[in-house]
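Everything on this sheet refers to the single structure shown next.
Left out: one protein chain. Kept in place: all the others.
Presenting chain A:
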Amino acid sequence: MRDVYVIGAGQSPFGSFPDETYLTLFETAYENALESVGGKLDPDRIDEAFLGTLGVGGRQIGLSSPAVTEHLGLHGVPTTRVENACAASGYSFRSALTAVRAGTADVALAGGYEVMTDTSADQTKWWLGVSGETEWERMSGTTFAGVYAQMASAYLDEYDATVEDLSRVAVKNHGNGAKNPKAHLGFECSLEDANSAPGVADPLNLYHCCPTTDGASAALLASEEVAAEFDGPSVKIAGAGAASGRVGLFQRESLTSIPASVQAGEEAYAEAGVTPDDLDFAEVHDCFAIAELLAYDDLGFCERGEAGRLLREGVVDPDGELPTNTSGGLKSKGHPIGATGTGQVVEAFFQLRGEAHVQVDDPTYGLTHNVGGSGGGVTVHVFERTEVDA
């Protein structure tokens, strides 16, 4: 199995851009990814493309990937749409990784896109619920906010965490996102703001929920041989893990853990030969504040049930031991469903290159964690800054 490197990564601004299309948004992300490569990468060298999207709004559900690659001039390049809800581009990234590892591609494009803010409120809610378990969970009258709220109610009941800990996720992530010019909600918020926001689905309020966002992101993956051609610190994909789980929350043993996150995390750590202690930063899936707490527990950042403490003690702040969601996370940077997974890779790439907006001091290892739905599919990737011999 070949070592694989991220040689470039980029994103469009995340936000509300009703005048853009998924084609134009991805074009921006792709151009920024090419721009980030240390030297000129001839697009003709891209052997295959894997693009994630849920397809919110029902636009070009069939063959959206060829529509994108042809729009970019990647004429004839084999491409596949990858759909795993909010983990669509975590999985498109994994597919590209597999292709380069296997040697069927030397350079692969991974990415994702979503346009969410140009449809009616009812249409949006319809689409947000389609990745939950349809026959029972949806039919009990919930969308995702409701399902994560149920997890929050169980978590707050079971462990020593509070609604204020949920608010601390918002405060931290907005603090980071305020420094990210590509963030959707790039403003700071106080603990009081976050505590007193209007309720959405008890115990979650508006500040405990990410926005619906338009955006695209892209990453260029390459073999070690190709990576060696380019300048700058190299970003190696040191470990990859992925797992699936029951789509419906009610179908799972525990309501306060996402088993697929645990499994994917363990795989990624094992492959990279690291433990959570070795990580210098992490981008975790914080679609709702409770999801970030679950991620801390499930990825071994702390003992189970201790997630609230990491927030209270500042462990996950930019100057803490394990800065988390320095990009602003889904909460502040935004959550264009299909673009979120590779959007996290963009942050990891720039952190390890020392070019992030909220830069961690000299990092070696970083982790990305992308969850589909309420835990039906998860990817975890561990990235390592290393030197490639030319």
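One rule holds for everything that comes next: contacts are C-beta pairs under 8 Å (C-beta built on N, C-alpha and C of every residue); 3 or more make two chains touch, one makes a residue touch a chain; residues count from 1.
Heads up, the rule we're going with is that contacts and distances are computed from a predicted model.
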Exercise. If you look up the hidden chain in UniProt, what protein name do you find among "Tripartite tricarboxylate transporter TctB family protein", "5-methyltetrahydropteroyltriglutamate--homocysteine methyltransferase", "ChsH2 rubredoxin-like zinc ribbon domain-containing protein" or "Methionine synthase"?
Worked result: "ChsH2 rubredoxin-like zinc ribbon domain-containing protein"
Exercise. For the chain left off this view, which of A:44, A:157 or A:361 is in contact with it?
Worked result: A:157
For this session: From the listed residues A:88, A:200, A:322 or A:371, report the one that touches the chain absent from this view.
Result: A:200
Seminar exercise, completed: From A:19, A:135, A:319 or A:362, the answer for touching the chain not displayed is A:135
Seminar exercise, completed: Touch with the missing chain holds, among A:82, A:161, A:249 or A:293, for A:249
For this session: By the contact definition given up top, give the residues of chain A that touch the hidden chain.
Result: 120-123, 125-126, 129-130, 134-143, 145-146, 149-154, 157, 199-204, 246, 248-251, 255
